[in-house]
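The other protein chains are all here in position, but one chain of the complex has been omitted.
In order of appearance the chains are A, B and C, and numbering begins at 1 in each one.
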């Protein structure tokens, strides 16, 4: 389902924070702050996760020179059970809050909801975004952090990062959200939790095709189409899908993936980065800055999410995936 | 796979090189030459064993042997055979044959021991150890 | 795109599992771990009152102690990523499964966290070990009773 925003809500401020390991990220210099302790000096990983979200929101509010009372809505999500890190951060922020779960696509789905609230006139200022903390997610979805299991080359590394954006009324000096696509849930029967890119690629394909079709656009209409966390192999698969559909290699150069690029060519991270914080931190730092600087005029951000749980996987269910997209422009 | 094959063949090659030089030692307070010869006879006739130490003390005979490592899997069989042979030859002794490295190691340490009582105690202790199960 | 078509495409692009390399690495790392264990075996035989029959227990315990140190400093995880079954199959891997779960769930409390999750990964090994021991012993007893085999 494609939504076109007549009021063109703008992203008035953005903030991205990351953990110590993310110094290895190629996007490192775009992040607002790096914290040396992956637990944000808290006792548990989950508390650290929550503090990280607060940290990112504080940066957003500081940049916009506002206080939490000025913000109407807080829309956030993460991957921990029942999204407690977001819930606890919302408790501290004391802003009207809706928790969202679209797995790693939450970075975009939250901005879509914020834009809708803005368009509706219900919200003057809303903070939207997502976060993930490696240890907490690894523990929940895979093995204990110190368990020595061989992960295949298709495995991805959950990042410790948070990215948040302040969505408000249209302002020509800032990047604006002109359209969005809420993705369907696509399931091609993949069951391997160490090959998320392969499971998510069809969802990204589905959403991008739907968006371009409804908006009557082509690849060349964009400076960049960036998916969330397909990883190196997932991105290759997505490109192959588009190539089969007749997209030329030159056009495919416009297609990039935040997860595939996040850690550069470092082999230790296998197929690249993943996690709700991966797309959020890249979108709400690097992409927004590139838009503001005028290097990009129009971008399509398509965050992908694998909607599985350890339980569903163990019960033999396949991995349903979704992808949400927003189209950002800079005048 | 080549590397693996290499590792499987090395033991086979070494089998050919190891020769027949058995190290056989006998501890006997009475220093009876006849006993030495008999122990040597029994151990020499056994192809599976490459080293052995026999201790005669106070009506007890402890024979600690070491089977060739690649034949270790039939340790129990080797022990049984040797026990039978030693019991036939030394009817007046209480015989224990063991292929356990612990007994071999301790038995060799006793070779230099002069105090007969100490040897006696040690042999008794080793016999107890041998009976222990996990 | 149809599901089957997609599966083909996905399979083409996904790098194949390096069976040979994985197996060789597992062989060497597993072999080295066992060789270290073997050295410990001789250590206990020579310096303590253990025979080849009884030395298994102290050896295994020592190996698990080493596994605790490697796990706690995050080294076993790296070894596991490199060696696969080579570090998972030796008893140190069992120790790693138990110890890493205990460390991970400490924040949830001693009883519910450590107590409830310590066998999260290794529980299946214990289950199948004990259950198969039971059935094997039972079958053997039946066979002995009807006179097919002897103890």
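What we mean here is this: a residue touches a chain if its C-beta (ideal position, glycine included) is under 8 Å from a C-beta of that chain, and two chains touch if they have at least 3 such contacts.
Simple rule for what comes next: contacts and distances are computed from a predicted model.
**Student:** Given that one chain of this complex has been left out, which of "Membrane bound protein complex subunit mbxL", "Stage V sporulation protein AEB", "Xanthine dehydrogenase family protein subunit M" or "hydrogenase (acceptor)" is its protein name according to UniProt?
**Tutor:** From the listed options "Membrane bound protein complex subunit mbxL", "Stage V sporulation protein AEB", "Xanthine dehydrogenase family protein subunit M" or "hydrogenase (acceptor)", the omitted chain resolves to "Stage V sporulation protein AEB".
**Student:** One chain isn't displayed here. Which of the visible ones does it touch?
**Tutor:** A, B, C
**Student:** Pick out the residues on chain B that sit against the missing chain.
**Tutor:** Here the touching residues of chain B are 7-8, 10-11, 14, 18, 50-51, 66, 68-70, 72-76, 134.
**Student:** Footprint of the hidden chain on chain A, which residues?
**Tutor:** Interface with the chain not displayed, on the chain A side: 19, 21, 24, 38, 45, 134-135, 138-139, 144-146, 149, 157, 160, 192, 266, 268-269.
**Student:** Touching the hidden chain in the full complex, which residues of chain C are there? Just list them.
**Tutor:** With respect to the unshown chain, the touching residues of chain C are 17, 19, 22-35, 37-41, 52, 56-61, 63-65, 67-68, 71-74, 77-78, 84-86, 88-95, 97-106, 110, 114, 118, 121-122, 124-130, 132-134, 136-141, 151.
Criterion: only the chains that are shown with their structure count from here on.
**Student:** Starting from the mean Cα coordinates of chain B and chain C, work out the distance between those two points in Å.
**Tutor:** 35
**Student:** Once you find the CA centre of chain A and the CA centre of chain B, what distance in Å lies between them?
**Tutor:** Once rounded, the distance between the two centres reads 71 Å.
**Student:** Got the chain B residues that touch at least 2 other chains?
**Tutor:** none
**Student:** Which part of chain C faces chain B closely enough to touch in the complex?
**Tutor:** Within the complex, chain C contacts chain B at residues 20, 24, 27, 42, 45-46, 49-57.
**Student:** Touching residues of chain C toward chain A in the complex: what are they?
**Tutor:** 1, 3, 6-7, 9-10, 12-15, 17, 22, 71-72, 74, 76-85, 87-88, 93, 96-97, 99-101, 103-105, 107, 120-121
**Student:** Mind listing the chain A positions that touch chain C in their complex?
**Tutor:** Contacts found on chain A: 43-46, 139, 143-154, 188-190, 195, 198, 201-202, 205, 233, 236-237, 240-241, 244.
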